[in-house]
Structure formats: C-alpha cells, structure tokens
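Mind looking over this structure? Questions follow.
Then we have chain A:
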Amino acid sequence: MSILLKPAALIWLLLMLATCTTTWWLSKDAFPATVATVATVLIAAFKARLVLLNFMEVRHAPLPWRLMFEAWVLLVTAAVLSIYLQTPMNT
Partner candidate 1 sequence: MATAAARLQQARRLPGVEGVWVFIAADMAMFGLLFVSFMLERQKNLALFEHSRHTLDANFGGINTLILLTSSWFVVLAVDAAKRNRVQRVAPCLAAAMICGFAFTVSKALEYADKLRSGISMLTNDFYMYYFALTGIHLLHVAAGCVVLAVLWKRARAGTYNSAQCVGLECGASYWHMVDLLWILLFPLLYLLR
Partner candidate 2 sequence: MKPETYSTDYTMWRLLAWCGPIFMTVFFFMWGVFAGNLPPAGADLDAAQITAHYLNNGMAIRIGMSVCMVGSAFYMAWGCAVSKVMRRIEGPDGILSNLEMMGATITCAPLLVACGIWLTASIEAPQLPPAIIHMMYWLGWMIIDIAYMVTTFQIFAVGIVFLRDQREKPLMPAWISWWGFVTCAAFFPVSLIPFFKTGPFAFHGLFNFWIAFFTWYIWVTAVSFNIIRAISRLQQEDGAASPSAAQQRAGVLITG
C-alpha cells in the first residue's frame, strides 16, 4: 500500500514468526532444556522490545522515556534469566 506501512507489516510478521518458533519449535524435547529456555526468554525480550520501539513508538520518544522502557526490558529479562539459571535442576 504505502512505504511507511511496510515496516509495521514486516515487524508484525517477524513477531508472528518468533512466536511460532518459541511455542512450537524450541519447546520440543529435542532441545536441551536450559538452552531452549534461555533462547525463549531472550526471544520474548526481543519481541517485547520490538513492540515497544515500533508499535508504541518509543523509538521516537524523548530520550529519558526511551531509556526507562529499555531499562525495564533489560532488568526484567536479566532478573528472570538470573533466577532461572540459579534454580538447581534435579530432573
């Protein structure tokens, strides 16, 4: 339709593909649990950042706002992953 619309469509496609990857591919038992989980969380963080920057237009936000939201994604991901990796696995 128009040039400006194309990025949004591309981002939407990318998000859909990433979702399918984590839900129906990385979740298979063929992948080692830790690798698959870390990858899944990182992909989720990447998706969240895509939504933030492109759909919520934080990319064009005043810098302090942008930094705050980027920090949120970073902090939540880091916290989730570090707690996950510190959890002893007995299986």
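Regarding candidate selection, all candidates are chains of the complex that A comes from, given by their letters.
Methods note: a residue touches a chain if its C-beta (ideal position, glycine included) is under 8 Å from a C-beta of that chain, and two chains touch if they have at least 3 such contacts; residues count from 1.
For clarity, every value in this text was computed on a predicted model and none was experimentally measured.
**Q** Touching chain A in this complex is which of the candidates 1 or 2?
**A** 1
**Q** Within the complex, which stretch of chain A touches candidate 1?
**A** 2, 4-5, 8-9, 12, 15-16, 19-20, 22-24, 26-27, 33-34, 36-37, 40-41, 44-45, 47-48, 51-52, 55-58, 60-63, 65, 68-69, 72, 75-76, 79-80, 83-84, 86-91
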